[in-house]
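Mind having a look at this structure? Questions to follow.
The other protein chains are all here in position, but one chain of the complex has been omitted.
Per-chain numbering from 1; labels A and B assigned in written order.
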Amino acid sequence: MKLDVIINALGQVREQKPLVVNITNYVVMNNTANALLAVGASPIMAHSKEEMAEMMSFSGALVINIGTLDSVWIPRMLFAVERANANKKPVILDPVGCGASTLRTETSRDIARLADSLIIRGNASEIMALAGENAQTKGVDAQDSSSDAIVAARFLVSEYGANVVISGETDHIVTADDQITLSNGDAIMPYVTGMGCTLSALTGAFAAAGDHTGLAAAAVMGVAGEIAAEKSQGPGSFQLQLTDGLYNLTDDELAKRLKIA
Amino acid sequence: MKLDVIINALGQVREQKPLVVNITNYVVMNNTANALLAVGASPIMAHSKEEMAEMMSFSGALVINIGTLDSVWIPRMLFAVERANANKKPVILDPVGCGASTLRTETSRDIARLADSLIIRGNASEIMALAGENAQTKGVDAQDSSSDAIVAARFLVSEYGANVVISGETDHIVTADDQITLSNGDAIMPYVTGMGCTLSALTGAFAAAGDHTGLAAAAVMGVAGEIAAEKSQGPGSFQLQLTDGLYNLTDDELAKRLKIA
Partner (left out) sequence: MKLDVIINALGQVREQKPLVVNITNYVVMNNTANALLAVGASPIMAHSKEEMAEMMSFSGALVINIGTLDSVWIPRMLFAVERANANKKPVILDPVGCGASTLRTETSRDIARLADSLIIRGNASEIMALAGENAQTKGVDAQDSSSDAIVAARFLVSEYGANVVISGETDHIVTADDQITLSNGDAIMPYVTGMGCTLSALTGAFAAAGDHTGLAAAAVMGVAGEIAAEKSQGPGSFQLQLTDGLYNLTDDELAKRLKIA
């Protein structure tokens, strides 16, 4: 049962306290480090090529987020992926703004191509841009707004051997064997910067602790977000409540609230 | 009537959800992105020259903030201003620390000189440093502490064709045709980092949605700040309440609280 998998994964993160290396954007570094700590993991925010081989040798996962992409950082990102590969550690790619510039689209694809063990976490637009023309739907599939993104995700699964998390009002976890839908979260979340980035960081923690699908992180984030929204008066208080919510989340709350299909 | 202009401008931001490109300092990236989201706009925090032409082609304004100025970033800032000019988009300059170093003063002037459509938002000291010797008062004008800054702002208006917002205990909006005073806000605000930077970011959102004077952003920030202060126990809770306050601000509150002259 999926719920047991998720509850077990959260327990593993809290028990193992995995080290997660994050090469992420300036905007969310603080929030994502705090989210990782709150869920029980140990964030390392490191960006220097000179120390990346050492960092990846004792860490459990690598999260690469291109939110404030700088051409100077691209070779560092690729080198970090190589070191993750060499250490057989999973890579989580957050292709922020993929499609908004050629630099972002091409860098995302370079990273996806290079990573041996890959989870991609993006919103529908980013996932479609990453897949590009290869995954254009023929129209007939498009029964709802997420159909195109799911088709794109399936392409990414086959092209890169990746597992894909499409986050949004509904989250879709797409793997070679499975497709799961999560309907937690809250409408306030798009008004808070870095919610997707936070999910990507958490995905790194759960991957380091053994869940390579992205499912457990998305479930924890969605349920914690739902609880946080109930205690918030706006996006400022939501951010605080989300961190508290990740820290305080119980198995019972997960079981009671999880909307999975 | 100014109040109607302000209320209309806020409605436009919430309706249009304008994209605002921010090349800003590391300290405030998270806060300013969250303030832009809370007020209804869409922040893009991007810094790479390689993608700036694309970013400015579909965005509504460019905010340049030199708070953590790095010589590597200066050519990127100037290139972004050129792209804003080419797309006829307004540029908001926040000359953080202007006067504290030659690098900051000269960079601020280079940006001001280059921008075709410019709003400058700074505190009194920064505005005076930006104007420099050209705007020194003769002493007789100096009836209150803001007189010198207003003289400096008038110089900047004529020299750069800019509109100028001097923020502080009292805000002054200085344009070629008008001079407006706002007396909202709260004494806690100087104890929270990035309040000026947040106003500059909001000024970008309102400029993208049609208000090129800087008035509406300053009014919204001042009133939201006043409401936030009433709900706060210190600068930590103020930051949260300000974000919530920008999100929840109503036309009625604006009308009831606005202190304008």
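The definition used in the following text is that a residue touches a chain if its C-beta (ideal position, glycine included) is under 8 Å from a C-beta of that chain, and two chains touch if they have at least 3 such contacts.
In this text, all values refer to a predicted model and were calculated from it rather than measured experimentally.
Undergrad: Where the complex has a chain not shown, which of B:Ile7, B:Met45 or B:Leu69 is the residue touching it?
TA: Within the whole complex, the residue contacting the unshown chain is B:Leu69.
Undergrad: Which residue, A:Ala153, A:Leu240 or A:Ile260, contacts the hidden chain when the whole complex is considered?
TA: The missing chain is touched by A:Leu240.
Undergrad: Touching the missing chain, which residues of chain A?
TA: Contacting residues on chain A, toward the hidden partner: 26, 29-30, 33-34, 37-38, 43-51, 54-55, 58, 239-245, 247-248.
Undergrad: In terms of residues, what is the contact footprint of the unshown chain on chain B?
TA: Per the touch rule, chain B residues meeting the hidden chain are 25-28, 30-31, 67-71, 97, 100-104, 190-194, 232-237, 239-240.
Everything that follows uses one rule, which is that only the chains that are shown with their structure count from here on.
Undergrad: Averaging over Cα atoms per chain, report the distance between chain A and chain B in Å.
TA: 33
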